[in-house]
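A single protein chain has been omitted from the complex, and every remaining protein chain is retained in its original position.
The first chain written gets the first letter, and so on, giving A and B; residue counts start at 1 in each chain.
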Amino acid sequence: MQAFLKGGSSSGLKSKKDKPLSDAKPGSSKERRQPNAPWVEKYRPRTVDDVAFQEEVVAVLKKSLQGADLPNLLLYGPPGTGKTSTILAAARELFGADLMKQRVLELNASDERGIQVVRDKVKTFSQLSASGTRPDGRPCPPFKIVILDEADSMTNPAQASLRRTMEKETKTTRFCLICNYISRIIEPLASRCAKFRFKPLSSDILQKRLRHIAEAEKVNAEDKAITALIDTSEGDLRKAITYLQSAHRLKGEDAITEKDILEITGVIPKDMVSQLIQTCYSDSYEKLEKSVKDLKAEGYSAEQVILQIHDEVLPREDLTDKQKSVIAEKIAVCDQRLADGGDEFLQLMDLTSVMMQQFCHPGN
Amino acid sequence: MSLWVDKYRPTSLNKLSYHTEQAAQLKRLVQNGDFPHLLVFGPSGAGKKTRITCLLRELYGAGVEKLRIEHHNFTTPSKKKIEITTIASNYHIEVCPSDAGVQDRVVVQELIKMVAQAQQLDSSTQREFKVVLLTEVDRLTKDAQHALRRTMEKYVTTCRLILCCESTSKVIPAIRSRCLGVRVPAPSNQQICSILQTVCKKEGLTLPPELANRIADKSGRNLRRAILMLEACKVQQYPFRPDQQVVEADWEVFLRETANAIVSQQSPRRLLEVRGRLYELLTHCIPPDVIIRGLLTELIDSCDGQLKAEVTQWAAYYEHRLQLGSKSIYHLEAFVAKFMSIYKKFLDEGMAAMML
């Protein structure tokens, strides 16, 4: 569904650039059987009312929808909380499904958004006039919507130039910026928008949605598996649904177990991590080396290991604050080194050997 | 003459000898018709590539094994020409985009575009997509990874990506979340042993279990290495003897000698000699991070508890600098000097304690 929308909404602009593609696309997407559609798109909320858990946002949006006007919007919050879904649903209610193609421009790639590209696209798009009626005669607001997904990955100069564009086109166009971190949006731009914060979804909501989808798709999932999904997705519904679909693809009719979910999400089983931490208490470098090597041989990423060590070590009550702070500092350093491309084995050894030192010889 | 590693590589998902459950899942994935992008990861020598080849065969049949080597030229926006070698069949194309260095973004974008826009030659095949297999994705620049993520959305109807890497740490989350992750753990020592036995049986050789065990042990759960070692052992001495020496890679032996040299004497003069050896390793294309890791493993044996942790931390410290800096020799040498200094101090203190 989303693919369809996207293709449509930007087709006016795309057709200039890559004709062969836009020709091929509708044909092949028709052939695609229904199960191929990503569930994330299939179960995207259709109306603003369907949007889960974000009551305040929904209330405000609904008010503006009734008044048939929309301010410039800035939606922010963690991934998978329904930001894009909300604005798409709102647009659908405003324009109806048919008109939406013409009225909505979605720019969502980090790499296609140099200053010039944004300016040009937005300019061409907003210059098309928009009438106040739908084809079927019902009234609709006389403006268009530009959705800038992942606005926080735009460079500062690009954001600054967007400010001007926003002011210039204000009569015909509304902008909707979507981002994860509002701190990365420059102040002048943020101040021109109505800001809405999206909260992480609660596990109840997640569970309800997942259950709903599982039933609709006839997925055979154990309760534990759903719990694991909720745990690993950290309030990100999109992630949870994607994982569920992946698990379903792999397992087919068979029951999806907790293990399958962990496997797909790349999360390391708890006992392996605690075993590693236990090894740190042994004060034996050889044993430590062996268990780190084994962990690596299992194919787990060091980043994930460090993350889980962090979650595991910090709540421990047998450690003093000083020990914890030493370990936490090392975790930060190692994580940064990994991000810089450092060797996984060495960084893990570094961290765990510090832990071993802290556990066994806290004095030093 | 083909190596055993290549000769006895399984070619279908059914014939894979370990992680069979996963193989079954992959098979189901293919039959499902709903094939997602894949991210295959696991340590070196765990059989990622083999698994992917089997998967491709399952997807397209034997036609996928007719390979040809192609050279592609791409032009960057700055008019620089890049040459890339790919391996392709009618159904898939395999490329290591990190060969293009910092210009990998262009390669990724152009190549996928090219594949996606070309019509499938044989329309009778049941697949409406081609596969682009990208290896060493973890070595792609962030820039290229972002481009990749965009491209994989754009051309999802006509091509699927199979990404292959050692660890997902260096793959951006946006890509990870768009792919189905397939973790390929290294085979266990028993699994390696049984595979070694199978290989020997097919070659008509008898392999003493002790030797198989020792090879598996030495290989560090790396199947490729184990089979290569086995073949090298055979060349060295056959019939096998249980106590036969397991052949190691020449650079590993060289590295061990280097480590011994470091332990046996700590002086500026020795540092100079070690440097010559480091250069020797570097010119033989042994990556500096592998060198530092190998040195650590060898050096650590001659240290005692506390020292081990300290040396490890320094190794991690300099290895990180190695990745950031431009000339590896500075950092390698700094590590060696650091070790020499620490170790000398340790020895001196030991001596002083003995005197008392």
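Definition applied: a residue touches a chain if its C-beta (ideal position, glycine included) is under 8 Å from a C-beta of that chain, and two chains touch if they have at least 3 such contacts.
The rule is simple: contacts and distances are computed from a predicted model.
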From the list "Cell cycle checkpoint protein RAD17-like", "Proteasome subunit beta", "4-hydroxy-3-methoxy-5-polyprenylbenzoate decarboxylase" or "V-type proton ATPase subunit e1", give the UniProt name belonging to the chain omitted from this structure. "Cell cycle checkpoint protein RAD17-like"
Going by the whole complex, the chain not shown touches B
Out of B:247, B:300 or B:315, which touches the unshown chain? B:247
Footprint of the hidden chain on chain B, which residues? 1, 3, 5-6, 44-45, 49, 67, 69, 73, 81, 83, 85, 87, 94-96, 99, 135-136, 222, 224-225, 228-229, 231-232, 235-236, 247, 249-254, 257, 261, 266-269, 271-273, 275-277, 279-280, 282-287, 290, 318, 321, 324-327, 329-331, 333-334, 336-338, 340-341, 344-345
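What we mean here is this: only the chains that are shown with their structure count from here on.
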For chain A and chain B, what's the span in angstrom between their mean Cα positions? 30
Touching residues of chain A toward chain B in the complex: what are they? 3, 20-21, 24-25, 28-29, 31-33, 35-36, 109-112, 238-239, 242, 246, 249-252, 263-266, 283, 285, 289, 293, 296-304, 334, 337-338, 340-347, 349-350, 353-354, 356-357, 361, 364
Within their complex, chain B touches chain A through residues 25, 28-29, 32-34, 36, 41-43, 46, 116-117, 128, 143, 146-147, 150, 154-158, 167-170, 176-177, 180-181, 183-186, 220-221, 289, 292-293, 296, 300, 305-306, 308-309, 312-313, 315-317, 319-320, 323-324
